[in-house]
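Here the complex is missing a single protein chain, while all its other protein chains stay put.
Chain nomenclature is as follows: A, B and C, assigned in order of appearance, with residue numbering initiated at 1 for each chain independently.
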Amino acid sequence: MDILSLFIIVPIITILVLVFTKNLKQARVVSMVGSSVQLLMAINLVFAYFKERAVNSSIMVFTKDIVWFEPFNIHYTIGVDGVSVALLLLTAIVVLAGVFISWKMCDLPKEFFISLIVLSIGVYGFFISLDLFTMFVFFEIAVIPMYLLIGIWGSGPKEYSAMKLTLMLMGASAILLVGILGIYFNSDADGGALTFNILEIAQVNIPIESQKLFFPLTFIGFAVIGALFPFHTWSPDGHASAPTAVSMLHAGVLMKLGGYGVFRVAMYLLPLGAIDWSWVFIILSVIGVVYGAFSAIKQTDLKYINAYSSVSHLGLVLFALLMLNKTAWNGAILQSLSHGFMTALFFALIGMIYGRTHTRDIGKLGGLLKVIPFISVIYVIAGLASLGLPGFSGFVAEMNIFVGAFQEDNMFMRVATILSVSVIVITAVYILRVVGIMLMGPIKKEAYLKLEKVTWYERFGILLLLIPIVGIGVAPLWLSDMILESLDPFIKGLL
Amino acid sequence: MNIDYIILIPIIPFVVFLLLGVFHKRIKPAVSGYIGVFGLLASTILSFYAVYQYFFVYGKVNEIYQTFSEKSVWMNFTETLHIDMGILIDPISVMMLVVVSVVSLMVHIYSRGYMKGDEGYTKFFAFLGLFTFSMYGLVLATNLFQIYIFWELVGVSSYLLIGYYYTKTSAIAAAKKAFIVTRFADFGFLIGIMIIGYYTGTFDFETLNNPEGSAILNWAATSFMGLSVITWALILIFIGGAGKSAMFPFHIWLPDAMEGPTPVSALIHAATMVVAGVFLVARLFPMFYFVEDGFALNIVAYVGAFSALFAAIIAITQTDIKRVLAFSTMSQLGYMILALGVSGYEAHEGVGYMASMFHLFTHAMFKALLFLGAGSVIHAVHSNYLKDMGGLRKYMPVTNITFLIAALAIAGVPPFAGFWSKDEILVAAFEHNKLIYCVALFVAGLTAFYMFRLYFGIFWGKDTAYMHKPKESPLSMTFPLIILALLSIVGGFIPFSEFVTADKSGFQAHLNYPLAAIAITVGIIGVALAWVFYKKENGLSDIYAKAFGPLYKWAIDKFYFDEIYLFITKKVLFKRVSAPIAKFDKKVVDGTMEGIGNKTVVFSNKIKGMQSGKVQDYGFAFVAGVVVIALVFIYLWTN
Amino acid sequence: MDFSSFLLMRHEIILLAITLLLLVAEVSIANNKKNSIVHLAIFLFGIHTIVGFLKMDYGDLFGGMFHTNELIKFFKSVLNIGVLILLLQSGDWIEEKILHQQRGTEFFMLLFSSLLGMYFMISAGDFLMFYLGLELSTLPVAALAAYDITKRISSESGIKLILSAALASGVSLFGISILYATTGSIYFIEISEIITSNNLTILGFVLFFAGLGFKISLVPFHFWTADVYEGAPISIAAYLSVISKGAAVFILMILLFTVLKPLMAIWENIIYVIAIITMFIGNLFALRQQNMKRFLAFSSIAQAGFILLGMITGNQLGIATVVYFVLIYVFSNLAAFGVVQAISLQTGKENMKDYEGLYRTNPNLSLVMMLALFSLAGIPPVAGFFGKFFLFTAAASKGYYLLVFLAVVNVTISLYYYLLVVRAMFLRKNENAIPYFKSKIYMKLGLLITAVGILVIGLYSPLYNYIHELSKSFLN
């Protein structure tokens, strides 16, 4: 079994074992073991990647190709480059953290963990597949469990949010399907055979007019899950209603599929279309960046604040991807990673606070720094990371994005860039607002005086997410170089 | 010159920070205090060793102070652009090392007494460690991005320390304000950096500052709205500096920052962090000077002058002693900035530069002293307000004397440190721009006046009835006072012009006697006025206050700048921008998505009548369908 | 021709034999052990299904009236599997509800004769055989729709079906007669050589097309569907929605692709339009259905719309994808109907409301239902996704991107109402939910087969490749 397919096999095995578990204890242990194995594999993959990369200079390494539907030339093609390796690592970490966070999932635990791991299968598969069809399959596999996860284990208007989220994402993927078919039927433009294989299609010069036609479909199809304005409205409600672990996985990993897909499919396969359309989507994404930040200022529900900040941060990702240069793209990937860790951490902490105080309304909270210091301190750190403080991953990513965007020398880009840079101020405003109201200040309720201290599994989950944030922030070189050199072949397609 | 060991200077406090931060539960307060102090002592010793090595052993090669740097890539942007981490050794950075070390060490020692019994004792020292680390990193930075990184870090440590009493709402607000205002300035800074990076292809100071370097020579290559982009970049960068150094109009955070513990105010908001702006301009001085014939530099000069005056006027009217000191800090920073602004480059031309750095040095000493003194007073009387003080000289002699020395120093009375540096600044201003000179002179007078208003108000004046008799602070607090007092006395005699100059080749600075005389007289007049007004309890001050009427009122209310900012943020941004956006998102954007769904359901309800259940209707539909299709495809859709 | 050539009609002959055997059994077996008839019927049909797969040779009979080839054989097997599953699912129902009325055997006989009609229909070589097959497949179903004589709605659905069917067949007959007038033959082979596109042919074609559109229940020939499904016994609804629709789709496709190929310029436009309105109408009506049978009825109308996407291509890819989709659709829809059957058999409840909280009481049923619905909605990794994706690919291969776009819009709409059922079963908590019950072995088997099918068919690509090869050989 090759190193990559294991990323699909192991979760499946985990699920099969889970089916036979009796109660919460067994279920969580099994899924913990399973996802720990995943994490180890992911870490091992990083080293294996570096070793392989040293000797193998092809775009993708560890590639494997099995014919699946021969008549359509559909293959099960997998392979990774630096980008996917990084994102796989992110996924593995967030999933494990998610399992730890939902250590006390009482209602239908077995089903919960199964759906969680199904979701992760989708994500892993998406990141490793090089075949549009396979990619699409995994994409939908990743999306659909959200419905159950939010609908069954969620809170608040969960049915409504779940339905909205699922419909918008599936609608997007439906549009994406048209785009993919469009690409597929243009993949013989140079007289070759029709193919879904990304690397092969990249060699084909798809005629400009069909690129113009299919780029928006593909881009929007992916970008909706990346919370592109104005298609982001599923995200606040979805996050607010979802259970903690699901918000973590969703904001931390699932929303990254959007950026990754745009990068791997839309920009890579339809460069001319991208160049032709970029201005529209740049406007949209910049709006998303500023707009998300501003609406985060006025929210009072912690999860809404975080959801809107996600809109803003991921807006930066799309913005950077549209910039068509390596630095910005590097920034986009780094931003995906760092936002993944940060927002997962945020949601974990919010979940803990909510679990203790039973409210997410910052107006009702106060002085938590005194009563649950560990959680609060980590919250402050996460906040600082999210407002792009040096020493944390957010800074590294944003600087890459900004500097990269600044390489585009024309008035429109400049204005767009400066507008999006302004987000560093607005972010500071809403982050510090929350910190000031919720963590500092006098304690609002007597009840808060005797809140449960942080438990070992919570601590574990938190650290799992915090370490990479700091790691990337302090020593970004290895990561950013790993991504940078993987970007070369992709950027070449655009120039 | 081997500069590896200098790495240790910032590392040590950082290690202290980690140590105290991670184990703050397990470490006993007393221990943590010692850890902090000794850690910093080590750094201080190393800094002094560095000074010795640089200035007296290796530094000078054929009459020019060399620049040594060691750096390694931290992150790559493009083939040419990358962020380095490293250390840059040249006169000003070495000088700053000393300033930071000394003041920080003093503050550490002082805090052991001042913070005694506070539950966050360990945390406090951890934060101090973090700050000191960041400040070292800032002064040693080798390139714009490194300086920006540590710039942010000092910003955040200042945020943490201002908000140290995090249960006090005012403290939280102040911390938030400080961070966001400076952050807003950094927004400009960052864009400036990016412009520089894009048009010169480097962030590195050595490359940028080289007068024969491409960065400076082809400043005119690209221009935007009539100015060179480089000039724009420098202006933007200066905005960043202005934010940190509380220059007008970014000054509003500094007074509120006094909510923090007094040692913090002494360290961060008087001596070290706030001079980062000055340091930044000095660091990029060649660019400021050469690019577009110092266009940006003029702006710097005027901003500095105005801030100095502005702050001095407000300082006169304040009654919270820490705020008075805060405004005086702002005013003195303005002084330094304007000195840079009026400076030239070659040899004696660069006197302004030298003077600015000199003043930075001396000011760090006596302003820290003032704050620590004020701290010890507050410690004694448990109040910040002049009205609760008076006649303290009997109770706390040491504080009294040291405070007096500091006051004399800042008032520019010889032979105290302040006189020398201030005199150089006035010389520079006089040679360069008469208007600025007059302003500076006037400010000097005002400074003397409000400083002694403060002094007399605290230590003389009426004898306030204290509920429990104030007593002199413990040795751990008075010792730093004494040390700093000594430095404020002797500091002025350092032949600064030999060491720190714009073109790095020292020159002989001579006292310009007429100017010095004028300065001294102005200073004396200020002191004398203060004496008349405040030494004894008399109505004079009130009478004159009335005489000035509205102006006085405005000054007390800091010319309503806080209100303006509040209006812009609360009323405009929150109410008029973000609230509508939030509503828009719920109603319009989300509403459309909702609408699509709901409309579909509504429509499906509308058409349900088609399924009437009457088999004859079905039959009709059937036949009608057939006929319509037949007709359409026979007559219309014929292809 | 010798008798061996009758073996070309192996399916038909065996099925006829089974039917007659059952007749004999009916008269010979005593009333009190009639339930053995059920076992016998299922057993025999199982045998027949297996035999159906065995290798046989292909060709024409009766001067081309009867024609068979590998694809047709395969499709008959598909129908067999469908019917077998259907029998398994309805076995318990017969035993419990029908036998005591002494009417058990009729069910099987009518069902089988209808199936026989379909055999003839899909392997028809001329319009006469086609017409006979059509009627033979329709009339018994009408009888079965009214099978539950105790229920008024059952008779109502029966009458609705028979009347509409009569009208439809009348119309299509008139169409056939016109085609006969223009071409002078009723043999497909000859027609395909002679036929040319002129107004009269178009008229004839449209009338004829309406007749098949009725069976596939395309808008606007679909109105009978929902009412009949609701009234008829669930097995019959399932049969109508799966088997008879499947057969009709198949023969329509054959006719369009071979006999009426010259009219392609016309019929692809017709199908284009009808596909769109069918998808939209089906979905929009399905949105608000509460009764599961009506719900599935409209969903099956929408599915028919999707099938047209494959039919519009008029090439080998179209055949392959359509047959593949029908195969998947058989499993998915039968699974859904099976669950409805099981529940209504136990509790008599057929409304979506009654399903609330089902998962917590009957997890397995709910899971099968969810699989079925996901498959119908086209969500990976279950089979339905592959079926739909390939249909869309087929349509896109002809450049009908707009059509595909509208189709995916409809997929999203359909997802909404399929999720409504999932919501009822999984998300809702309900203290008076349907209590836990155990189904009989037949039902379990029937559901199990469908579930496995749904899971396997999609992922197991050789199956599709096989169909693809068949369709290749079919066209040349």
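In this section, contacts are C-beta pairs under 8 Å (C-beta built on N, C-alpha and C of every residue); 3 or more make two chains touch, one makes a residue touch a chain.
Rule of thumb we're sticking to: contacts and distances are computed from a predicted model.
Only one of "Peptide/nickel transport system substrate-binding protein", "ABC transporter permease", "Membrane bound protein complex subunit mbxM" or "NADH-quinone oxidoreductase subunit K" fits the UniProt record of the hidden chain, and that name is "NADH-quinone oxidoreductase subunit K". The hidden chain, counted over the whole complex, makes contact with B, C.
Listed residues C:11, C:67 or C:160: the one in touch with the omitted chain is C:160.
For the options B:571, B:587 or B:608, the residue in contact with the chain missing from this view is B:608. Which of B:59, B:263, B:457 or B:619 touches the hidden chain is settled by the complete complex: it is B:619.
Remark: the omitted chain is touched by one listed residue; of C:132, C:264 or C:448 this is C:132.
In the full complex, chain C makes contact with the omitted chain through residues 127-128, 131-132, 135, 139, 142-143, 146, 149, 152-153, 155-160, 162-163, 165-167, 169-171, 173-174, 176-178, 180-181, 184-186, 226-227, 230-231.
Residue-level contact of chain B with the missing chain is found at 608-609, 611-616, 619-620, 623.
In this text, only the chains that are shown with their structure count from here on.
For the pair chain A and chain B, the distance between mean C-alpha positions equals 37 Å.
Per-chain Cα centroids separate chain A from chain C by 43 Å. The centroid of the Cα atoms in chain B and the matching centroid in chain C are 78 Å apart. Residue positions 416 of chain C are each in touch with at least two other chains. Within chain A, contacts with two or more other chains are made by residues 167. Only residues 159-160, 163-164, 167-168, 171, 199, 202-203, 206-207, 210, 214, 219-221, 223-224, 226-227, 265-266, 269-270, 273-274, 281, 284-285, 287-288, 413, 416 of chain C touch chain B when the two sit together in their complex.
Interface residues of chain B, counted against chain C in their complex, comprise 597, 600-601, 603-605, 607-608, 610-611, 613, 615, 617-619, 621-626, 629-630, 633-634, 637, 639. Put simply, chain C touches chain A in their complex at residues 320, 374, 379-381, 385, 389-390, 392-393, 396-397, 399, 401, 404-405, 408-409, 411-412, 415-416, 419, 422-423, 426-427, 461, 464-465, 468.
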